[in-house]
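For this view, one protein chain was removed and the others were kept in their places.
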Amino acid sequence: MTSTTLPTALPFKVADLSLAEAGRHQIRLAENEMPGLMALREEFGPSQPLAGARIMGSLHMTVQTAVLIETLVALGAKVRWVSCNIFSTQDDAAAAVAVGPTGTVDAPAGVPVFAWKGETLEEYWWCTDRAFDWTAEAAAEGEAYIGPNMILDDGGDATLLVHKGREFELAGAVPQKQPGDSQEWGVILDLLRGSLAQSSDRWTTIAAEIQGVTEETTTGVHRLYELAKTGDLLFPAINVNDSVTKSKFDNKYGIRHSLPDGLNRATDVLIGGKVAFVAGYGDVGKGSAEALRGQGARVIVSEIDPICALQAAMDGYQVTTIENVLDQVDIFVTGTGNENVITVDHLLGMKHQAIVANVGHFDNEIDMAGLEALPGAEKVEIKPQVHEWRLPNGRSILVLSEGRLMNLGNATGHPSFVMSNSFTNQVLAQLELFANNADGRYAKSVYVLPKHLDEKVARLHLDALGVVLTELTPRQAAYIGVDVNGPFKVDHYRY
Amino acid sequence: MTSTTLPTALPFKVADLSLAEAGRHQIRLAENEMPGLMALREEFGPSQPLAGARIMGSLHMTVQTAVLIETLVALGAKVRWVSCNIFSTQDDAAAAVAVGPTGTVDAPAGVPVFAWKGETLEEYWWCTDRAFDWTAEAAAEGEAYIGPNMILDDGGDATLLVHKGREFELAGAVPQKQPGDSQEWGVILDLLRGSLAQSSDRWTTIAAEIQGVTEETTTGVHRLYELAKTGDLLFPAINVNDSVTKSKFDNKYGIRHSLPDGLNRATDVLIGGKVAFVAGYGDVGKGSAEALRGQGARVIVSEIDPICALQAAMDGYQVTTIENVLDQVDIFVTGTGNENVITVDHLLGMKHQAIVANVGHFDNEIDMAGLEALPGAEKVEIKPQVHEWRLPNGRSILVLSEGRLMNLGNATGHPSFVMSNSFTNQVLAQLELFANNADGRYAKSVYVLPKHLDEKVARLHLDALGVVLTELTPRQAAYIGVDVNGPFKVDHYRY
Amino acid sequence: MTSTTLPTALPFKVADLSLAEAGRHQIRLAENEMPGLMALREEFGPSQPLAGARIMGSLHMTVQTAVLIETLVALGAKVRWVSCNIFSTQDDAAAAVAVGPTGTVDAPAGVPVFAWKGETLEEYWWCTDRAFDWTAEAAAEGEAYIGPNMILDDGGDATLLVHKGREFELAGAVPQKQPGDSQEWGVILDLLRGSLAQSSDRWTTIAAEIQGVTEETTTGVHRLYELAKTGDLLFPAINVNDSVTKSKFDNKYGIRHSLPDGLNRATDVLIGGKVAFVAGYGDVGKGSAEALRGQGARVIVSEIDPICALQAAMDGYQVTTIENVLDQVDIFVTGTGNENVITVDHLLGMKHQAIVANVGHFDNEIDMAGLEALPGAEKVEIKPQVHEWRLPNGRSILVLSEGRLMNLGNATGHPSFVMSNSFTNQVLAQLELFANNADGRYAKSVYVLPKHLDEKVARLHLDALGVVLTELTPRQAAYIGVDVNGPFKVDHYRY
Partner (left out) sequence: MTSTTLPTALPFKVADLSLAEAGRHQIRLAENEMPGLMALREEFGPSQPLAGARIMGSLHMTVQTAVLIETLVALGAKVRWVSCNIFSTQDDAAAAVAVGPTGTVDAPAGVPVFAWKGETLEEYWWCTDRAFDWTAEAAAEGEAYIGPNMILDDGGDATLLVHKGREFELAGAVPQKQPGDSQEWGVILDLLRGSLAQSSDRWTTIAAEIQGVTEETTTGVHRLYELAKTGDLLFPAINVNDSVTKSKFDNKYGIRHSLPDGLNRATDVLIGGKVAFVAGYGDVGKGSAEALRGQGARVIVSEIDPICALQAAMDGYQVTTIENVLDQVDIFVTGTGNENVITVDHLLGMKHQAIVANVGHFDNEIDMAGLEALPGAEKVEIKPQVHEWRLPNGRSILVLSEGRLMNLGNATGHPSFVMSNSFTNQVLAQLELFANNADGRYAKSVYVLPKHLDEKVARLHLDALGVVLTELTPRQAAYIGVDVNGPFKVDHYRY
C-alpha cells in the first residue's frame, strides 16, 4: 500500500450510524463497570482540571477506552486518538467516540479517532502521525501550537515517533532500512522520511510542546527507563504500568478473564483436561495459569527467573522448558515480553492442531516471521484472526491473531472493570503531569504514582464489588505507624 | 406467522456456498476434538451396522452435531435432522451438513436439515414435523414406510410429537388450547390439528415404525420415565443422559466451559470479583460454580436437596436462598430443570445491570412470561440474544438468550470434546436399539447403557488427553473381583 | 505372643483417670461437631427403639466413635466394642467410653471396650473375640443368649469371624495355615482353633442370634456382596458405605481433611511445591488429590478405570502409571482398596526420603511384606508410626503407619463432622435392622438405606454450617414430580 491510498478525509474509516449506535449501547453498559472513571468525572468534572490539555492517545480503541476518552473530555481535555495495535480496535466503539455522545454521524461531536480493526502497518503509522497533527485545532482556536501537549501511550509507539522524528530532524536525515530490520521499522522510517521532506522541525516543535507522557505497559515503560538512563527522555513520564492497581490487576486479572475468552471465541476447543503451557510466570503468566487451571486444564509453566519459577512450583504447576513437553501440549500461551519464546523449531515439534496464543506483547514472542518464511508452510484462514498453519511435516497448528495479542484480536481485551482500574490510574497520571506540575516537580524522568493515589484507585472500585473496608482505630493506626486513611504500606511492599 | 409462510422448498433456509464452506472447516477441526466418534467410524464403518436405520434426529444443530450426524451416516444410517431449540442452530454447520462432505450447494449430498438460528415457534415445530416425513426417501427406494424407524432426541420434543399425534388420532380430535396453556402448546396443537385434517393415522403409523429412541437430556429422560410408568411409552428408549460419560461430563464439564464463554460473549463483563448466584447444585450447578470460582467470582448456591446443599457447603460455597442475597448478586445462573426459579419479584429486587442467565433447561426457569407481562418493563436489544430489560423501578437487568439456554444462545454450546463423549454414547445407544435388538432384549421401557459401554466411551477419549491408564494384574483383578478389562464398578457406583 | 499373655481382667488396657478425663473433654467438644448424632438422641431418646439390642461394634475406637457408642446407648442399646485396626484407637477416647459419662475409673459405668493403640495381631483378634462374648451380660440378666444380636462393622472383620467360626464348626475342623497365607490369617485360624477346642457350636449359636449387620466400608461391603452372591450371608446387611452421605462425604471430605493432617503430624514436610502421586481416583483419591492441590502440590493420579481416569484428567491432573513418574514423586498416596499398588520394585525406584502413605484400606496396598523381606533393608523408627526404611540402594523412604491407614495411625482419623454423617447413617441402619424389621422386610441380603433417610442425614447437618435450604413450592414439586419434602432424586442419581 502506498501512502496515496491512505485515508485522508475522515478520522474514522467506517462511520455509519448503526455502528455508532451499537458502540454507544456498549459504552453505556461499560460505564456501569468502570466505577473509577465515573467517580473521577463526578469529582473533577466541575473544576475542569484538564482544560487546556491536548491529549494525543495511543491505546487500543475499545469500548473501555471510549469511557476513558470521554472521561478525559469530561475533565476538560481535547483529545485525538489512535489504537496501538492494528487488530485491537472495536469499530463500533471507535465510531461511537468519533460521533460523540451528543453528535450524529453527519455532525460528529466527538473525538477524532484514527483507528479501525485490521489496519496495515502503513495505515497504523499514518494514523499515529495524524493524531499528532493538531493544526486544525490550533487554527480553530487561533493558537500557534502544532501538536499535543500530553501523550497517553500504550507500548510507547507515540513516544517513539516523537523521539525518533526529532532525532532524525536534528541529524538532518532519516537512515535507510538495514538488512535485519523489521518490516515495521521500515514503515516508520518511510513515514519520517516523508515528514522530513516536508518540514525540518515538525517533530522538534511537537517534542517541545509536550509536557509529559503517561505510559500503560511494561514494554513502554521499559523504553522510557532506557531513554531516561541515557538522558534522552524529552519530557517527564509517569509509569502507570507499575501502579499496583494497574500491573497487578490489568496484567493478572485482565488476562485471567480474556485469555480463556479469546481461546473460546477463536477455537471453541474444550480447555478442561487439556495440557496448557504458559511461558512466563509474571503477572500475565500468573493470570493465564490461574484461568486455565480454573477451566480444568493441566498447566505447565516455563520461567527464566528462579524466583518466579519457585512461585510457580509453590502454586502447584510443573515448571520446565518448552522443549521438554513440546509434544504433550495442546495450548501454548506466551506472556513473557521477550522475543522468540516459541521458535519455528518449537512449532514444528507440536501436536497436530496445537493452539498457539500470545498474550505477552509483540508478535515476535512467537517467531511469526520465521513461520511465514518456512518453505512448505501453508496458511489457511479458518475465520478472521484464526489461522491454521499446515506445516511441511503434515501436521497443522492453529495460530491466533497472527501471533499478536490474542486477548485483543480474538476477544475484546480486558473487561471494563479491570480497565477501569488501569484507566483511573491513567487519568490521575495525566492530572499529575498536566494540572499538578505547576511547581515543576516532575523533571525529565520516569515516575510512578504516589501510593495514596494507587490506594485511591482501589478505593473507587470497592463499592461496586460489595466490599466493606475495615477502618483502623486511631490507636491501631498509631500502633503500626500509619495515618488512619493511609497510605498503609511502605513503597517496596509487593502485595 | 401462518403456515403458508413456512419454508417449503429447501431443507435449509440459508444454504449458500460460503456458509457451507465455513461450516466444513469447523467440522474438520471438530473431528480432531471428537476422538470417540472418529474411533466409532473406524471400528464400525466397514460393517455398516446402521444400514437400514432411518434416524430422525432432534438435537441442537451445531458443529459437533454435524460430526455426530456424519458418524451415523458413516455407519450406514439415513438421517433427517432438526434442532431442538429455536436459537441453538449454527447456520454454517447446518449448511455444511446439508451440502455434505462431498456435495455442492447446487448438488447437495448431505442430510436434510431443517434448522436455522432464530426460528419462530411455528417454524420450529414445522421443522420437527418435516423431519418425520420420510415419504420422499420411501418413494425413492420404492418402500412403503412413511417415517423414521429411530429417533435420536434431545429434550423429548420429537418423542412428544409422535406420542401426542398418535393420542389425538386415536381420540379422533385435537383439543383446543386452554387458558394457562403455554403459547408453544398452542402451536403444537395447531400443527397436529392440521395433520389430523390431512390424515387420521399418520402418527399412528409412524409410531409403529419406530424401533426406539435414544434421549440426551435429563428433561427428556424424565418424560420417558413418566411415559413408561403409565405404560404409555410406545417403543424402547435408551437413557443416554445417565451414562456417566454423559451426565457427569456434558452437564458438568460442558457447562464449566460454556457458561463463562456465553457470559463473556454476551456481556464482556469481568467475572472476577463479582458475586455470582447459582441455583441448583446438580451436575450443571457444580460445573457452573466451579467455572465462576475459577474466574475469581464469589459463588453463592441455592439448593432444595439437602444432600446437594451439603455438598455445596463442603465445597466451600455459601448456600442460601435467592431472597437472602438478591441485592448482592451480579450474575444469576439457573441450572435446576425446574420452573420459576427466578420470579418477577426476584427480577425486581436485583441490582442495576444484574445479569440473568439460564443453563438449566427451559426458559421457564426464569419467569420470562411474567417479565414480558410486567407493566412498564421495556426490552432493549443490546445485540442478538442480549437484552436489557428496563424495569419500572428504574433499574435494568440483562437477560441472556431470552431466558433460554444461554450456553447455546450466547455461545456455541458444549465444546466438541465434551459432546464427543455424549454423542459416542448416542451412537452406541442407536446401535443397541437398532442393530443389537434382534433378540428383542429391549422392551417398551427405559434403559441405560451397560457399564462396559460407558467405560468404552471414556476409554476412547483418553489418548487425546495424554492419559496413560494403569492395567490391573490378573491377581489384582481377582482380588477386587473384576475382569482385567472391566467393568470396574458396581452399577450403583456414583463416580 | 501366646494367648496366656493376653489381657484378661480389664476391658481396657490403660484406664487411668487422667486419660478418661482427657477423653471426656474431647467427646464433649466433638458432640458440638456431630449434630446428626445429637439430633438422633433428641428424636429417639424418649422412645428407646434400641432397647433389647445387643450391639457388637468393630470400628476404629476414636473420639467420634465414642459419640456414636453413647448415641446407641442413649437409644437403649447395650454395646461391646473393639477397634477394627491395631493402630487406630485413641486411648483417651477408649478410656472415657469404658468409664462412661457418669462412671469413675473405679466404678466404670460405660461400655466394655477392647481396644488400645498399638495392638499386636494376636491382641487384635483376641479383642474381637471378647466383644462377641456376652455371657456376662446374659448371666446378669438371667438370659440364655451368648453373643450380640447386632453387629456394627467396619471392614468386615467381625462379620468374617462369625462366618468363618460357623463354617469351621460345621466342618468340624479348622484348617492349617498354608504357605502364602498372610500372618493375620494364621492368627485367625489359631483363634478359631482354640475356640473349636472349647466349643463345637459357639459361632453357630452366635450367628443364629444375630439379626443383622451394618457395614461401614467399601471393603466390608464388597465382602458382604460376595457372601450374598454365593448364598452364604447369614443375616441381613445394610450397606452404610453407599449412602451418599457416607461414601461421598467420609471417603472424600474426610480424607481431604485427614490426609494432609496425617502427613503433617508424621513428617512436617512442606506439601506445597512437591510432586504427589495419588493411586486411585475414587472418592478417596478425589479427596486426596483436592487436599494436596489445595496445599500447592502438583498431583499426579493413576487409575485403572477409564471413567475415573477421564474425570481426573478433566479435573486438571496428570494421569499416568506409577512407573512413569516414580523418580519424580515426593509423596505417594494409595487409595485404591486393591493390593500391591506399590510394589517393592516401586519402593526401590523412589527418590531419597520419598513419603509413602496409605489411605485406602489394608496395608497390602503397599507391599509391606515384601519390604520387610527385602535383604539389606533397615527400618529406623523416627517416631511412632513413622519409619525410615533405609534401602539397599542407599536411599531412604519414609513409610507411615507401617503401610496401614495413615489418617488413623498418624492423625486422628476423619474429623467429627464427617463422622457424624457416617455414624448417623449407622444409627439409622441399626434402627432399620433391629427396630423396623418386625415385618421381616429385610432378608439375608445386602441393602442400602432408602433415599429419604440419606437426605435426612444431610438435613441434620445443614444448620451447623449455616446452610439455608430452598423449599420447593407445591407447583414446582409437581413440575418435577417429587414431594415437597423429598426424596428429590431418582435412586441412580450420582451426586
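Should a chain be cited, it is by its letter among A, B and C, assigned in written order, with residues numbered from 1 in that chain.
Here is the rule we go by: a residue touches a chain if its C-beta (ideal position, glycine included) is under 8 Å from a C-beta of that chain, and two chains touch if they have at least 3 such contacts.
Everything numeric in this text was worked out from a predicted model, so none of it was measured.
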Candidate in contact with the missing chain, chosen from C:Arg80, C:Lys117, C:His163 or C:Arg256: C:Arg256
Residue of C:Gly194, C:Gly466 or C:Gly481 touching the missing chain in the full complex: C:Gly466
Sole contact to the chain not displayed, among A:Val213, A:Val333, A:Leu371 or A:Ala458: A:Ala458
In chain C, positions touching the absent partner: 22, 25-26, 29-30, 32-33, 63, 253, 256-257, 260-261, 264-265, 267-275, 290-291, 293-296, 328, 352-353, 380, 382-383, 388, 398, 411-412, 415-418, 465-466
Residues of chain A (touch criterion as defined above) contacting the omitted chain: 222, 225-226, 242, 244-245, 247-249, 253, 279, 302-314, 319-322, 324, 337-341, 421, 448, 454-456, 458-459, 461-462, 465-473, 475-476, 479-481, 486, 488-492, 494-495
Residue numbers in chain B that touch the chain omitted from display: 272-273, 293, 296-299, 310, 313-318
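Following the convention adopted for this analysis, only the chains that are shown with their structure count from here on.
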Type of chain B:chain C copy interface by residue overlap (half), same or different: same
Chain A-chain B separation of Cα centroids, rounded to whole Å: 41
Chain B and chain C: spacing of chain centres that average the CA atoms, whole Å: 43
For chain C, residues contacting two or more additional chains: 310, 313-314
